[in-house]
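The complex is shown incomplete by one protein chain, all other protein chains being positioned as in the whole.
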Amino acid sequence: MAETIAFYTLSILILGLAVLVVTARNTVHSVLFLVMNFLCVAVIYVVLGAEFLAVIQILVYAGGIVVLYLFVVMLVNLTRAPEVHQDPRRISMPMALALAGAMLLELAGIVVYSYVLEPSAPASAAAVLPTEIQGNVEQIGWLLYTDYLIPFEVASILLLVAMVGAIVLAKREL
Amino acid sequence: MIDTVIIPLLQIVVVINALALSASLMTLFERKVIAWTQSRLGPMRVGPYGVLQAIADPIKLLLKEDITPRKADKWMFTLAPIIALVPAMVVFAVVPFGSEKLFGSVDLFIADINVGLLFIISVTSIGVYGIILAGWASNSKYPLLASLRAAAQLISYEIAVTMTLVSVTLTAGTLSMVGIIEAQQDAGLWFVFVQPVAFVLVFIGGLAEINRVPFDLPEAEQELTGGFHTEYSGMRWALFFLAEYANTFMVAAIMTVLFLGGWLRPFPSVDALAFLDLIPSWVWFMSKMFVFLYMFTWIRATFPRYRYDQLMRLGWKVLIPIAIANVVVTAVAKVLL
Partner (left out) sequence: MEITLAHYTILSATLFSIGVIGVLIRRNIIIIFMSIELMLNAVNINLVAYSRHLDNLVGQVFVVFVIAVAAAEAAVGLGILLALFRNKETVNIDEMNVMRW
């Protein structure tokens, strides 16, 4: 019951804020709506029982990445509206309609698959954890440092490369 | 229903009111202590020895004229102080004030989630938006520059503080605030003796996070005419003010819980001092928080301000390497010992 109310409220908020992000005229308003969207997604993670991911979402996405976007929006502060020119080679409307049609087919497929047909539970390779580890953070930590250690290290190298790249790209003189 | 909705709501009401009241008392406390440091007396007119100044200041702020700049973005101008204030108050949902239970069943914390420390860090990082939006929405040069500087300062020191809190988490073995206090009880030692480097780093980083002296360049009057809250007056400015003091209380509370044992008495495992248990645990917590608030005020009265490039150099080139080294040393010690 509580999950139903939470899910419907949050999904209306998430989708509404996403539409506002995409359609707001003022870029700073768009960024604000994006932050609110990410906070609602973090609450959805809590509803789904992934509390470590919820705080990571707030810390990294809402508190880091979007602050970066806000800084860039302020540095790129333009006086004339950036949407004035339209390249006539763009075919946005037919493409958007085609995508909307594909989207509708996909959603109908999901509904049909879940409610009309009866899917059997697929066999999944469950991650093996020692039984005495409780708590979401400990379990994710265990997995990250045993089964998925190599992707973890590669992700850290990726972040290092991205950091060096961003600094080199944004500097005025090397 | 009662104990999942009504009691937390009442706890939230008590905590928010206590925060607002303490913030106004803290202004009086600061003015008095700084005055005594400078061999003068501070506010003395309103009430005996100036005690009622804490009530006079909010009344003045409520009655001031509310000015909005003409070309300012109205929605964001109104929203910015709220975005600055709400995270500062939400953080207090996980701070444990004591170990007793009121009326037999009501805990002295609002929620003890098992990612409590991470929750505090992440919610604090939302407070940056209030400052950036305040500067942007004011549509004026000084606030914009000051808010960008303040935001850069906050996110730089956030990294140093987060790294240091990783080493504290390693020592305690848990992220939950009550769990950290219980880890200190099991170890028999406050963590300030186990992790002195982390204590110093969180202290300095915490001062930078709350924009206090010596890191208060973004709101310094001599440098930037009031910084990001230049264009705010009256109750809107009071919200920023309240947010800053709530942040100060939060840093004091975090340092108490993490390093000074929260609501534990000194030397919690020495039985000879068991007579100290007569003092309730929340009194211990409040006294330790008070010690930190006094130290913050003492530092404000004594130190000059850091210049902006010195500030950034300290954050990136000094605190972050020390924090990373601390994590490595803690991890090695934890494995070997």
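Order of writing sets the labels: A and B. Residues in every chain begin at 1.
To be clear about the criterion, a residue touches a chain if its C-beta (ideal position, glycine included) is under 8 Å from a C-beta of that chain, and two chains touch if they have at least 3 such contacts.
Remember, it's a predicted structure, so these values are computed and weren't measured experimentally.
Although it is left out of the displayed model, the omitted chain contacts the following shown chains in the full complex: A.
Think of the hidden chain as still there; on chain A it touches residues 3-4, 7, 11, 14-15, 18-19, 21-22, 27, 30-31, 34, 37-38, 41, 44-45, 48-50, 52-53, 56-57, 60-61, 64-65, 68-69, 72-73, 75-76, 78, 82-87, 90, 92, 95-96, 99-100, 103, 106-107, 110-111, 113-115, 122, 124-127, 129, 136, 139-140, 143-144, 148, 151, 155, 158-159, 161-163, 165-170, 172.
Everything that follows uses one rule, which is that only the chains that are shown with their structure count from here on.
In this assembly, the C-alpha centroid of chain A lies 30 Å from the C-alpha centroid of chain B.
Residues 73, 75-76, 113-115, 118-119, 121-123, 125-126, 128-129, 132-133, 136, 144, 148, 151, 155, 175 of chain B are the ones touching chain A in the complex.
Chain contact summary for the complex, chain A toward chain B: residues 26, 28-29, 32, 35, 39, 51-52, 55-56, 58-59, 62-64, 67, 70-71, 74, 135-137.
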